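We show some of the complex, not the whole, and keep each chain where it was.
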């Protein structure tokens, strides 16, 4: 939005715009991850990773802006600690998704792996639900919708736990060498952490609803 | 307690009951862990792990209730941030104890291992001390008792560090294959984290005593 318009807005409205931009941003980065894991060419994957890095930097910038606004605004639309936690969770989601993508090429791991493919899909689903919930924050009228999103996020996180357990079990039962095992295990862990952070974001949004709706 | 009774309680009293229930709960889950590590039969261990999972879910529910009450109550018996930190620590204790138990069977690791057995014992001792300190929060009269509990928790956490170091050293000096090494190392790490979280709980309780007693 143009800077001139910004001054016409009630000051605390700025938070909604920043959260919505961050939500849009993590949706894009999660989409890039699903592209990446379905891309067989190492170099094309490198190009996608570069795009993910740009999105991750944009998210850093948005998080930074939220913290700056939090420092400047005495009045905030909801608890300062909730704003801080939500910004941190959204930032963490972007960080872990980017880290997963980056490490796939860094470790030269073939993403054509059942665990990795399924994880990328559930991360995308979880991020869509997070983004939907974020969009409802602005008016907080549709509590039912937010509650549904939070339930969905938690259920996806449980799926991710199961995919993780199954992938780790398969990995340890396979005859891969120690190096490959360590690399793949780390990628599964990072992917699973991305869904944990979606759950964190969902929990903060739920606690905002409890207090303000 | 019956819902009807709840309304007769001063609203901020609800936190004590919830913390006491969580304290009781982590004592039960820590007891289950000592049973588990002393149980040679894989299938009996599975039954114990199922019971631990139920206790862990109950703790999630209690933590959730504490956060809901925190959102609803303007007046709290101590600082909101301390209530939040204590609830989080108690939840983390339950999470790590359950994760340790679950991973023993998941990784098919024989718990009849000096490091694992000793860790389970010190975790139980630490949890007993946490629970004792939690029970004193309600009146905050017996500061001396709380201080003793906190000192005990910290001393147990130091013991856990030593057990961890010794176990890792033995593990790396042994001729186990890489997979077993990675599995056992992770179990030691989770067990050690459980005692770290007991220390966190002790630190929050200590800071409450400093402010309110």
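Per-chain residue numbering starts at 1, and chain names A and B are given in the order in which the chains are listed.
The working rule: a residue touches a chain if its C-beta (ideal position, glycine included) is under 8 Å from a C-beta of that chain, and two chains touch if they have at least 3 such contacts.
For clarity, every value in this text was computed on a predicted model and none was experimentally measured.
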Of the full homomeric complex, 2 copies appear; what's the total?
3
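We take it that only the chains that are shown with their structure count from here on.
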Go ahead and note the Å separation of the Cα centroids belonging to chain A and chain B.
29
Per the contact definition, I'd like the list of chain B residues that touch chain A in the complex.
67-68, 71-72, 81, 106-107, 178-179, 182-183
Per the touch rule above, chain A residues touching chain B in the complex are 81, 165, 168-169, 172, 178, 181-182, 185, 203, 207, 210-211
